[in-house]
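Every protein chain but one is kept in place in this view of the complex.
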Amino acid sequence: MPEFRNVGEVRGLRSTAYGFMAFLYLPIIILILYSFNSGSLVMVWSGFGLNWYAKAFGNADIQRAALNSLIVATVATALATVIATLAALVMTRGGPFRGRGASLTMISLPLMVPEIVTAVAMLIVFAGTGLSLGLGNVIIAHVTFCIPFAFMPIRARLEGMDTTLEQASADLYGSDWATFRYVTLPILMPGILAGAMLSFVISLDDFIITMMVAGAGSTTLPVYIYSMIRQGVTPEVNAVSSLLLLASVLLVTLYWLVTRNRAAATA
Amino acid sequence: MIASARTPALRRLLGLLPALVVIGLFMLVPVAIMALYSFLEANPFGGVVWRFSPEAYVQFLFERDLADNLVFQSGYLIIILRSLGLAVLATILCLIVGFPIAYFIARQPARLRNIWIYLITIPFWTNQLVRTFAWIIILGRNGTIELPFRWLGLLGADDTLGLMYSDFAIVIGLIYAFIPIMVLPIYASLEKLDFRLVEASADLYSSTFETFRRVIIPLAKPGIVAGSILVFIPCLGAFIQPDLLGGGKKLMLGSLVQFQFATARNWPFGAAVAMILLTFVVLCLLWYAQAARRAGAQSGALAHA
Partner (left out) sequence: MLHRQRDFAEAMSPDPTMERKTAIDVAGVVKRFGHGPAAVVALKDVSLAIRDNEFFTLLGPSGCGKTTLLRILAGFEAVSEGAVSLYGENIAGLPANRRSVNTVFQHYALFPHMTVAENVAYGPQRLGRPVKEIAETVARMLQLVKMEKFAERRPAQLSGGQQQRVALARALAPHPKVLLLDEPLSALDLKLRQAMRAELKQLQRATGITFVFVTHDQEEALSMSDRIAVMSEGEVQQIGTPTEIYEYPANRFVASFIGDANFIVAQIDGITGGMAKCRSVRGLSFTLAAAPGGKPGDKVTLFLRPEKVRIEAPGDAGLAGMIQTMEYLGQSIFYQVDIGEDSPLIVAGRNRDDGGTPYKTGDRVSLVIGADALRMLVA
């Protein structure tokens, strides 16, 4: 008699999934493990130590690059989130209008064009116009490609929002501004937060575009890591990389928690 | 409703303007200028000379010999073909691995599903450069994979398995970087799939294989198409993987663009390569939009991409 199986059940799927998780996480775990290697050769384990973290923290170049990364990510996120919120409000509450589809395509352009193409196109313009604002150039570039990332969760939230709430506010004598201030904005807040976190992570992690448009002195952490890797692999790279990974994981986890709670908030 | 008709139009304009201006000025216009650059003459010291020249495109297939005659050379053509080949290979492998994973997650209870999806998204949002770097440690000389071979004495001190700096390493790197965006859309369409259809198929004497072939895969097709496009495009334009894992010798389109701008200083040629890359991407997106429209007539399932 053949063994009973539930409909649609495939054997070995679970172990494949666990194997896949190992594939996703083992490289990251190995990278982090080696960052605790006290020796100077990455591949040769010479015992546990935090000395490379100490060295990384004490490295003035890394400190400057990390500070640049934070400044760029913070400013770019703030600007991109405000711009994206305005655009998302028009797209979801502005009614039908001519050029709506074209505007949407335009906003998602940075998602479609390969990063390297965006990078050299921006390089050409910055070099051609002689625009040289130091970190400003990097910030402009980051705002540009962060807009769609901030836009997506904000628009999703607005689309999921019950429009009768806004009608209820108008019904209860709320002016357009009062409705926005007391009803739309508070309910939209988790979406804005999610959009801001995504664009912060994207900005913090960007490497190709920054590498192309950043002048001397505007190096960000990923660009600095890249130059370290090119010069030869030391456990110091692992230490800095681990810290950058940790920052991203924390932010994404926060994003995940925020978006998960929205189901509870609108129920 | 009674407020003058200009007000909503004005509000719309004010709301959209910042986004459109920023993206237009720093994305659309630059790409247009880049297109223009690809038809200009190269300045040997970097930048361009403002004179029309198709030279950048001629360079793909021909080389000028000492007598200034055009001689066919296949080097760049091979890079284009390798880029397409590696991107297709990586996409197919992502699909083969990603589909069962997506199916597995879609069949988990709702609470576990969220956790699996979270675990799959995490690596995607973490730094690609760093994650690619991790593979240097794994594949490289004296790396994690070679370690046991050395201990067992199967590999001499000066020998190496030669895993690094190969097409193999590049494809692994590409799969590792982009497989989450294959799993997510497939999962999205499988999650929406009414599982009673699978039971109906079984009830009507289908084997599991037949059910997959005739019910599950056709219904998951929007997700499969979306995932494949989302993986293929960044693979084609990849820079980090060929650069770090291909050792800068196995060039792909993305790294060729970077090389022309950063090192060779032939901007028109770099712009031309970027234009070719962009052309492939636009073709992909057009094909996708058409597929989406066709599928949209049957269901709105493609919207999630």
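For clarity, chains are labelled A and B in written order, and residue numbers in each chain start from 1.
The rule is simple: a contact is a pair of C-beta atoms (placed from the backbone, for glycine too) under 8 Å apart; a residue touches a chain by one contact, two chains touch by 3 or more.
If you're wondering where the values come from, they're calculated on a predicted model, not measured in any experiment.
Touch with the chain that is not drawn comes from one residue among A:Thr85, A:Thr144 or A:Ser169, which is A:Ser169.
The chain not displayed touches chain A at residues 162, 164-165, 167-175, 178-179, 182-183, 186-187, 264-267.
Throughout what follows, only the chains that are shown with their structure count from here on.
Contacts from chain B toward chain A in the complex involve residues 8-9, 11-12, 14-16, 18-20, 22-24, 26-31, 33-34, 37, 47, 97, 100-101, 103-105, 107, 114, 116, 118-123, 125-131, 133-138, 140-144, 176, 179-180, 195, 198-199, 202, 208, 211, 216, 233-234, 236-237, 239-240, 244, 254, 257-258, 261-262, 267, 270-271, 274, 277-278, 281, 285. Considering their complex, residues 5, 7-10, 13-14, 16-17, 20-21, 23-25, 27-28, 30-31, 34, 42-44, 82-84, 86-87, 89-90, 94-95, 97, 103, 106-107, 109-110, 112-125, 127-128, 140-141, 143-145, 147, 151, 198, 201, 204-205, 207-208, 212, 222, 225-226, 229, 233, 237-238, 241, 244-245, 248-249, 251-253, 256, 260 of chain A touch chain B.
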